[in-house]
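In what follows, a structure is listed as structure tokens, so that the remarks can point back to it.
Excluded from the complex is one protein chain; the other protein chains are retained at their positions.
Letters A, B and C name the chains as they come in the text, with residue numbers starting at 1 for each one.
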Amino acid sequence: MNALIKPAFDVARIRQDFPILGEKIRGKDLVFLDSAASAQKPRVVIDAMVHAMERQYANVHRGLHWMSERTTEAYEEVRDALAGLLNAPDRSHIVITHSSTEAMNLVAHSYGRGILKPGQAVVISAMEHHANLVPWQMLRDAHGIELRIAPITDAGELDMAGYEALLQDRKVGLVSITHMSNVLGTYTPAERIVQLAHRYGAKAMLDGSQAVVHRAVDVQALDVDFYAITGHKLYGPTGIGALYAKRELLDAMPPWMGGGDMIRSVSFEVTTWNDAPYKFEAGTPAILEGIGLKAAIDYVQGIGFEAIAAHERQLTEHALSCLAEIDGVTVIGHAQDRGGVVSFTMDGAHAHDVATLLDRQGVAVRAGHHCAEPLMRRLGVDSTSRASFGIYSTMEEVDALAAALVRIREFFR
Amino acid sequence: MNALIKPAFDVARIRQDFPILGEKIRGKDLVFLDSAASAQKPRVVIDAMVHAMERQYANVHRGLHWMSERTTEAYEEVRDALAGLLNAPDRSHIVITHSSTEAMNLVAHSYGRGILKPGQAVVISAMEHHANLVPWQMLRDAHGIELRIAPITDAGELDMAGYEALLQDRKVGLVSITHMSNVLGTYTPAERIVQLAHRYGAKAMLDGSQAVVHRAVDVQALDVDFYAITGHKLYGPTGIGALYAKRELLDAMPPWMGGGDMIRSVSFEVTTWNDAPYKFEAGTPAILEGIGLKAAIDYVQGIGFEAIAAHERQLTEHALSCLAEIDGVTVIGHAQDRGGVVSFTMDGAHAHDVATLLDRQGVAVRAGHHCAEPLMRRLGVDSTSRASFGIYSTMEEVDALAAALVRIREFFR
Amino acid sequence: MFEDLRNLYQDTIMQRGKSPKHGSRLAVFDAQAKGDNPMCGDRVHVFLRHEGGRVAELGFEARGCAISIASADLMAEAVAGQSDARALEIADAVFAMVRTGDITDPSLDLLRPLAAVSEAKSRIKCATLPWGALQSALAGSGAEKGSVEA
Partner (left out) sequence: MFEDLRNLYQDTIMQRGKSPKHGSRLAVFDAQAKGDNPMCGDRVHVFLRHEGGRVAELGFEARGCAISIASADLMAEAVAGQSDARALEIADAVFAMVRTGDITDPSLDLLRPLAAVSEAKSRIKCATLPWGALQSALAGSGAEKGSVEA
């Protein structure tokens, strides 16, 4: 797509690109406010995957025949697309994984067990998704790493003084913090997080699972060492994600999984590894998923992150003001810089009941701990309901959410 | 599908189910003899994935709304389908992975580092795919496990006496051997392999990546402890595979990757794990891929493994007799019990050149070491060309291969 | 005016969900067990006191939604005065009901308000959570059902 002739953002036109948005739920139009869990897929993604399966498919990398050559080319394009999306220097910085969960586990295993030394510390924050918490707990227990938790403020922002205090003894080898909270919507000050980590001699990873969907990310400007993303939240298929990493780190890190593609040469005695990023990619890759994700990245870049961010800001502000007007509904998290995710509770109603009763009215939200149990504890709640927005979300859908909540509130009285 | 009214095997009808088989390569009909690398996808698989993306999609497991409930149900059906395919007792024995490579890495990490003790040994064979070799080398180097290699005969069969000899000191904790060689086509005597392992106190894993595509597998009859498969060779999408394991092993094994879905409860101090199989599945699963693989399994079961095996036997025998007639072409591997994979070399022509020259004539085969470098060394070759068959392969395609090889032979003279 | 909501959230569920009659720990108990739903964080702790070979009283502490709490509260009444064997039978009937949408035993009419979860699949676990804990308590395991410590 040509970046120069970017048409004005037109949500109605965008919605036509998503076949599923025409579906009815219990006779009502689907109001899908659960994109932060997983986004719907545009026609171009579906078409790209279908095209591969119907017309151009074979295993990649090792094949010498026409189908394999063409499929390899199509698949490897996702690496360039990802490098472009994140402004990585080139495709050799992009390890393709099956999810951001796998990307972060890769770092915890390879960098964690391979480079960090027992006695060193890892810093995460109090608002991490389990995917950026459990791997570090496992590293702590297996490898003698100390796990430190950077505090957050009551507004749901990272407590920067508290964070810096954790770094001061210079025992921290790695910081791994979310770039955008999947519960609170909070964007963390990524540049400062990385700068501080570097100042105290630590490497820095950002969990970009949410952030990359909503705003332009520039890993070089951030100077971040590792950046993890997941495809299915970015309007791409499931089963694919990526890890950006600085090249010297990838070169220094030992491989994690063994198998085809990640080797240079194998004998029973000694095996040598392929160059990064392939060193970290064992087995047949997610070929169809790569082809789908490439289409998704092209699609969102065609719309442009400026327009996407503006649209989502509008939706979020509208949601915050609608919810503020509903008596008994409390929004959780008040970060200054926030993306299209709004968590809330309702007095006297459990979040599950709220979500089910919204669903009865055709409105899909998520409810529970959102894979962030420790954050729930920090916030003093068991669970929240969460509405989250995508490029196809509309102001009318926010209104529908608010109206449905008003009814639930009455129902619970 | 109704197992009772199974129509006679009709390859022409089957071919109509695979849209890609209508493609032309360099103006010629595609002759796709590379299914062992990855199989083509039938219409039902494409349709199932499209249906999910167009009409019924959301993240699974944690969602309380209509789309999430329906998608969870559709996704979880693959577990039953896999249990049925392998005759596992129930779905709780099926861990869903992203490939058989990941399945075997899971066992090498979780069972290998978690249960096996330094000083114990793991036995693999001389004909393993790198996916069932490199993870054990990494385990050897990281965890002090001895790696033993069961020899093969010149015919390319497992040397059972040599295998048993490796077990005799009872230091072997785990045997992991392929159920069917991706290079030689050899089926290994799986039942005897498992029995002998058990007799000497070892657990047994079979790499079923190839076998499960070509014949009925019954993990209970085999009494095997672990069985690994991969979806994309079974006419399903990429990015999905599975590990069958006995329940008591899954219960005893520590988790491997950390993240969402695999936990029971999380606090910064202590995290408890979900029950198996979920304990081993971190993060958003391969939802679309699960839905696609379910359709693929239904499809092959609808045809029936008896018919599939008979068809492929016919193709293989025809191929062996055609190739035997071409002067200078040598088939590699002469196992008594073999599946639809035929490797060969041509005097004076490198396998790559053979594959490229076949491709020029529209015939797609693989060439190289087939991710089995140590096997190449054992066989005294650098590489082979490999033709492999699927349910859609025809006798005419075998003829086309033979005719193209005759031309190449002349060209090289 | 709330027909669309009331199918699942019948008055019984709403009332008992809000103000359960048996939602407290027993001062004296001879069996107990916890249950939890790892996917959503709901927890229940069930306490039983027996007298003369029968369940004399059941109380519970719970963190959860209206459905799980109402289910626990109805459970307390359904099993009171029953033998352990009968209590387990009732639990089985509930596990069947939440799948089929029906309960065949007329003596269990009390539990019928839970039947509608059969068409809200993601909430079935909410309804069965207390019943799983009851099974554990009666089995004497007293452990968090199915939990595996790190």
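Convention: contacts are C-beta pairs under 8 Å (C-beta built on N, C-alpha and C of every residue); 3 or more make two chains touch, one makes a residue touch a chain.
Since the structure is predicted, the reported quantities are computational estimates derived from the model, not experimental observations.
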Could you list, sorted by label, every displayed chain in contact with the chain left out?
A, B
Just to verify: which one of A:Glu23, A:Glu69, A:Asp159 or A:Asp298 makes contact with the chain not shown?
A:Glu69
Residue among A:Phe9, A:Tyr200, A:Trp273 or A:Phe305 that touches the chain left out of view
A:Trp273
Residue of B:Val31, B:Met127, B:Ala150 or B:Leu357 in touch with the missing chain, whole complex considered:
B:Leu357
Please give every residue of subunit A in contact with the chain that is not shown.
61-65, 68-69, 72-73, 251, 263-265, 270-275, 279
Which positions on subunit B touch the chain that was left off?
26, 137, 141, 348-353, 356-357, 360-361, 367-369, 373, 376, 382-383, 407-408, 410-412
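Keep this in mind: only the chains that are shown with their structure count from here on.
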Counting in whole Å, what is the centre-to-centre distance of subunit A and subunit C, each centre being its mean C-alpha position?
37
Measuring from the mean C-alpha position of subunit A to the mean C-alpha position of subunit B, what distance in angstrom results?
31
Rounded to the nearest Å, the gap separating the Cα centres of subunit B and subunit C is 44
Subunit B touches at least 2 other chains through residues 62-65, 68, 263, 265, 271
For subunit C, what residues touch not just one other chain but two or more?
39-41, 120, 122-123, 150
